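One chain of protein is taken out of this complex; the other chains stay put.
Here the chain labels run A, B and C in written order, and each chain numbers its own residues starting at 1.
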Amino acid sequence: MYSELKEKVLEANLKLPRHGLVTFTWGNVSEIDRASGILAIKPSGVEYDQMTANDIVIVDLDGELVDGRLNPSSDTATHIEIYKAFPEVGGVVHTHSRNATIWAQAGLDIPALGTTHADYFYGDIPCTRRLAKNEITQDYEKNTGLVIVEEFALRHINPMSVPSVIVAGHAPFSWGKDAGDAVHNAVVLEEVAAMAIATRSLNSGIKIQQELSDKHYLRKHGANAYYGQH
Amino acid sequence: MYSELKEKVLEANLKLPRHGLVTFTWGNVSEIDRASGILAIKPSGVEYDQMTANDIVIVDLDGELVDGRLNPSSDTATHIEIYKAFPEVGGVVHTHSRNATIWAQAGLDIPALGTTHADYFYGDIPCTRRLAKNEITQDYEKNTGLVIVEEFALRHINPMSVPSVIVAGHAPFSWGKDAGDAVHNAVVLEEVAAMAIATRSLNSGIKIQQELSDKHYLRKHGANAYYGQH
Amino acid sequence: MYSELKEKVLEANLKLPRHGLVTFTWGNVSEIDRASGILAIKPSGVEYDQMTANDIVIVDLDGELVDGRLNPSSDTATHIEIYKAFPEVGGVVHTHSRNATIWAQAGLDIPALGTTHADYFYGDIPCTRRLAKNEITQDYEKNTGLVIVEEFALRHINPMSVPSVIVAGHAPFSWGKDAGDAVHNAVVLEEVAAMAIATRSLNSGIKIQQELSDKHYLRKHGANAYYGQH
Partner (left out) sequence: MYSELKEKVLEANLKLPRHGLVTFTWGNVSEIDRASGILAIKPSGVEYDQMTANDIVIVDLDGELVDGRLNPSSDTATHIEIYKAFPEVGGVVHTHSRNATIWAQAGLDIPALGTTHADYFYGDIPCTRRLAKNEITQDYEKNTGLVIVEEFALRHINPMSVPSVIVAGHAPFSWGKDAGDAVHNAVVLEEVAAMAIATRSLNSGIKIQQELSDKHYLRKHGANAYYGQH
């Protein structure tokens, strides 16, 4: 049962070490089945090279265990808030990939500085506010999700146009139409985060032209996209 | 038909991931057959590890499809303008390689700072001007090529002596006598771009001596070259 | 005799090149058997790819050779002082891993800047004071251990809550409940050291929130930990 979803989520998790996004067991990927309202997620603290589809845990949107013999990722409650607030999201990934985490630690948005960024992210990648003390001591992982959702609402950002966020003092979350797409966006996030650090060291005030951002985002996304084989 | 050219262009494209110049399907290489006026180019959005010679697309210098069942790279029109303006160019490559792209995002020329640079590039590697809004909204890829050509004309740079450019806010293009040579230059570009970032952080005003640039460029290129086995 | 301990220490030493923490023969790992008061440690100056369990050297807490035909690591006396002062430590590792060594050379604590750090280290990772001239000329390796112990005592840091130190002008030492755990902490140290360099370049005054540090450290460590499968 859920074996197809578990396989997909296993495969997406295994892409994290392949793309150099994780150290040890850090990082986790989930995918939701919107029809049945359940999600499959990596177990907590299990090594990637020993993980099997059977280790993937199934929970519902209240975080209740549906299937599996291991504890789900400790970040499950964050994934759930993202799925609940962003109905088009089908997969979520959390990593501590080096360069995106550097921006999170610095507490700064990752600025849109070039077309590599614009091909995937329509505008700056937001950094959340810091969580308040009580948001940390109680229901921390759920509140991490809520502060992400709050940031997109306050800034009127469409989460499908900017499919990543960095949480202040912590690390990035990315998402996509499914688990594989979420990991794809996490790889791009890490690359644009690395480029942005050095770009700003060379030219501290630089930004991408708005019309160039529009062009690159829209030639890959939306009704008139002409990149790729569609 | 065109099978030899397609094989060469496939092989040159496959060198991009081997040299660490691309993420996912980013990047594209073409080669022109000057006699018949057609060029072979990577298809748009196809994975490198699944690409075969049959996927390579043949177009003419008007961008019209001559042979192939896939869409050509979305950057085809840029390649065409380079071939049309620079008659000695036989191959063109576009990547978003990290360090060259950093300079493009910063909107700055890559300065000639040492002999590694001078062995391949005779002087600074120019960064184009930003495209105007109307150049972006209409015929963007063609205008990207035109702005590259304009930059070399304005600065009186011989494109065979400086076989790379960075497009402001975007990323690099490199070229050479054929597709393999273009990729070779793209690898060197990425290396000198990386070195230049850190060199300037250690010593912000430094430049290479003109006579050292002359010496290194000319010992590898031109009539009196004495590097290698020629 | 001691064959099980030697195998464990060999295995832990071999993890150093696998994790990219060492160049050539640099670095060494030991593990102590508290019951018998002896420790197993890497021999000095032996290549990792030629090392066997038989090459591992057994010494007592006075540094006297107990078993083995090679010289123990020249840093053995430092390991011994750590074992003598920190009774919960079961394994010690010394490397010159690039980013942690950069902080040591700079003579600065590695500041706690995010949850990656807080998951393993409860507060800044201390940099020792410089050794005095006479501490260097006589019993240098023993004094390196003593200055590490002094730093933790002066700052009232629990060595099991901050299982790494950087020695001013030199390089890091890490420890853990056994040799494998010590190496695990050395890998994390290197990652947080790398992140901290770039974070400070983006935002020079930033620190982690105390309550976020508390939360992350305590969700993985201590009585109420809920990370992983325990």
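Methods note: a contact is a pair of C-beta atoms (placed from the backbone, for glycine too) under 8 Å apart; a residue touches a chain by one contact, two chains touch by 3 or more.
Treat the numbers as computed from the prediction; the structure is a model and nothing was measured.
Student: Name every displayed chain that the left-out chain is in contact with.
Tutor: Contacts of the unshown chain, counting the full complex: B, C.
Student: Looking at the full complex, which residue from C:19, C:96 or C:142 touches the chain that isn't shown here?
Tutor: In the full complex, the listed residue that touches the missing chain is C:96.
Student: In the full complex, which of B:42, B:79 or B:184 touches the chain missing from this view?
Tutor: If we include the chain that is not displayed, B:184 is the one touching it.
Student: In the full complex, which bits of chain B touch the chain not displayed? Write them out.
Tutor: So the residues of chain B touching the unseen chain are 113-116, 184, 187-188, 191, 194-196, 198-199, 201-203, 206, 208-209, 211-212, 214-215, 219, 226-229.
Student: Since one chain has been left out of the picture, which residues of chain C touch it in the full complex?
Tutor: 23-24, 26, 43-46, 70-71, 74, 96, 98-99, 101-108, 130-131, 133, 136-137, 140, 169-171, 197, 200-201
Everything below uses one rule, namely that only the chains that are shown with their structure count from here on.
Student: How would one label the connectivity among the chains shown: line, ring, star, complete, or other?
Tutor: line
Student: Specify the chain with the shortest distance from its C-alpha centroid to the centroid of every protein C-alpha atom present.
Tutor: When every chain is reduced to its C-alpha mean, the one closest to the whole-protein mean is A.
Student: Taking each chain's centre as its mean C-alpha position, how far apart are chain B and chain C in Å?
Tutor: Result: the chain centres lie 46 Å from each other.
Student: If you average the Cα atoms of chain A and of chain C to get two centres, how far apart are those centres in Å?
Tutor: 33
Student: Give the residues of chain A touching no fewer than two other chains, as numbers and ranges.
Tutor: 201
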